[in-house]
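My structure is below; once you've seen it, I'll send some questions.
One protein chain omitted, others in place.
Lettered A, B and C in written order, each chain numbered from 1.
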């Protein structure tokens, strides 16, 4: 992992998303699908944490060698700023970060399930899987047509692709999980990868458990550092020996994680749980009644 | 006083300064020399107070009617930001603020003394004085040639002008106060106006007291609001009856003030004076030894 | 509930505010400064600058410095003294036509009491706010609000004599906060204002001098907002029936709503006035829009509704999802 100042080669809209391509040869060289970068926001802003983004695409050869693309949904102050700065400006980037997706050794039929920008790391994964001679099928979901992630690219990459939008404005109307069972059957999926909102990942986890399919999911959790320093990105993860769990760091032990080991109910919680005193050893609220 | 969003008509360098001209008809209409504007810095910055600037020039007639120009020394985060935004962007401006310079009723020979951007309100004043048939002479000081404020403009406005730079790179080498006595004599100055660093203003005050010349100075003090709300811009000012002083607001009772009434030593202080407990009624430091 | 137009009025157990967004003490001037910029008659109320028995000239300049998302300041409690205040400032404030709280300061219980006494029966005062950040001379200048006993002594003495409701203004920087708030209310405080600014300091590394001539000062603005929310939350849980006014870093409606959800009944806008004198209006309008969106009818419906702990089951009351 390194930190560099990268020139922005291009910055443009792509449907509902904004795409930025950086000149980042050292990061591109090492990047694997499922890894991410942390992008600094500029000095003098009232927020100062970096923003994490999936590495969507890297070019290691050809005219674009050494470039890296990421896409995002401009939703808050940080992404709004990123959507505005133009080409040729410099971004302070750390990457590649985290543990990427593992490639299956023996199995060959891979089903990639995503919603929204979750497709970003999975398209990258699809390239790598295909390069390793695997079969790739994709289920791509989104709220509406605008949010369907690079559909042409998807079609190019997948053996078969199902595009599902909630409002039916593109492809099938519904939820991506509606099409997953049939696709798994038809494609003879032997392993499943997923990225997107945690509800999707949980559903994929349940589906794979039912079918006894190995799977990996790309986890997003609030990250103060993305580097493994702060423990804010904890995900409750079963120990390998099955005895209990630990809160592991999504940024280091993930983001690509085994959904069968995630304690979904604990992670996703229900109602926010006010921590009694002592929470598990730290004061949170003093005068919590009762 | 009003608040408006003003389009930036032009934004350009002027020597060491940066000049911004705004489309601000309502403010221009009312502005008087010695008044200032408060310019908002943009959302999402970690600083949020407005920045005060002298109104340098307003056009009430002709092709540029309704425009207002201010100049500044890009020195900190706020002014750096202002120096970067380009034409046609909007600025959130409140103005005109404060009490401007009073024009002499009977006296006619006016000597205007400035250092650095202190010339900004005085050139505006010069225009108004000339329009009222007064004689205007100017002493303009600066650190170096770059910081001499619009010398051609100055020459146009003044009957006579002395330009003084500390490093001698333009005009006379020295301090502006070196030339003031002689200029006052030669021009037969009956009233003196000054703006610039407080050291200059204090020297002008001393000079005018000695010569029994009426004077007005444009005061700069740290201003949290510029509107008269916060009392941070206090200047110790002798009461009219001569009995003691009050800390008056430079932003409302000034910035144009009578130097003879300012308690210079108290205002400019010497060493910072840690306030004992109680300061004059507020806790500042608890464990101040002694 | 849909169809009912929300209103902005707030009833602080008898003290009625037209909107929940007041201006905090020390951030309003005399009522005349804003002419042309905004109609303060539409604000929820205003707290006067803190008034002491005798005039106070205040500390030397510089009196302010910017810090990250914060303002560090001290005026040294500059004020013309209660007499001049009543004669020439209060009438201007009263003319604005909104509830006026008079902030009372002092360095001894006696001073608080004497100033409070002089306010009784004066036209145009809706309530009194005790500025308990003032230094208690008997304890070497520690703020009255920092410990239970001195805070209660001041508030108790003021409440016993005052016909006007007394609000105790406390600061978050004491571990006893909840106990102090509770004790103040038992001692007769009508309500609590929370939180005053925090002590801070900034040093100019070029000159080795403090940026404030007085050395240290008070930190306010967005930087302290999370501290104010936590303080309001803690106090509101403990004494939910006591009117609580949240203050600290309110710039926009959302900041105010956080304080209301944490348990405040109303809010005050301080530092934000300086950059945006329309802030109390915008905050109130934003709250109104928010209430509409959520299908709620009054700011009070937000009070203390932050969702923590066991799921709330309050059948009938509109929930956060709007129904």
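Going forward, a contact is a pair of C-beta atoms (placed from the backbone, for glycine too) under 8 Å apart; a residue touches a chain by one contact, two chains touch by 3 or more.
Computed from a predicted model, the values in this text were never measured in an experiment.
Among the chains on display, the ones the left-out chain touches in the entire complex are A, B, C.
Residue A:227 is the one among A:85, A:109, A:213 or A:227 that touches the chain missing from this view.
Here one chain is not drawn; of C:146, C:159 or C:193, the residue touching it is C:146.
Of the residues in subunit B, those that touch the hidden partner chain are 46, 270-274, 285-289.
The chain not shown here touches subunit C at positions 67-70, 72, 142-143, 146-147, 172-175, 198-203, 205-210, 215-216, 219, 221-227, 229-231, 233-234, 249, 254, 257-258, 261-262, 290, 305-308, 319-320. The chain not shown here touches subunit A at positions 1-3, 40, 46-50, 94, 221-236, 245-247, 252, 266-267, 269, 272-275, 277-286.
The working rule: only the chains that are shown with their structure count from here on.
Shown here, the protein chains touch in all possible pairs. On a Cα centroid basis, the chain most remote from subunit B in this structure is A.
Among the inter-chain contacts, the highest number of C-beta pairs connects B-C.
The geometric centre of subunit A is 44 Å away from that of subunit C, both derived from CA atoms.
If each chain is reduced to the centroid of its CA atoms, subunit B and subunit C end up 35 Å from each other. Distance from the subunit A centre to the subunit B centre is 55 Å, each centre being the mean of its Cα atoms. Multi-chain contact residues of subunit C (touching two or more other chains) are listed as 68-69, 222.
Contact of a single residue of subunit A with at least two other chains is seen at positions 46.
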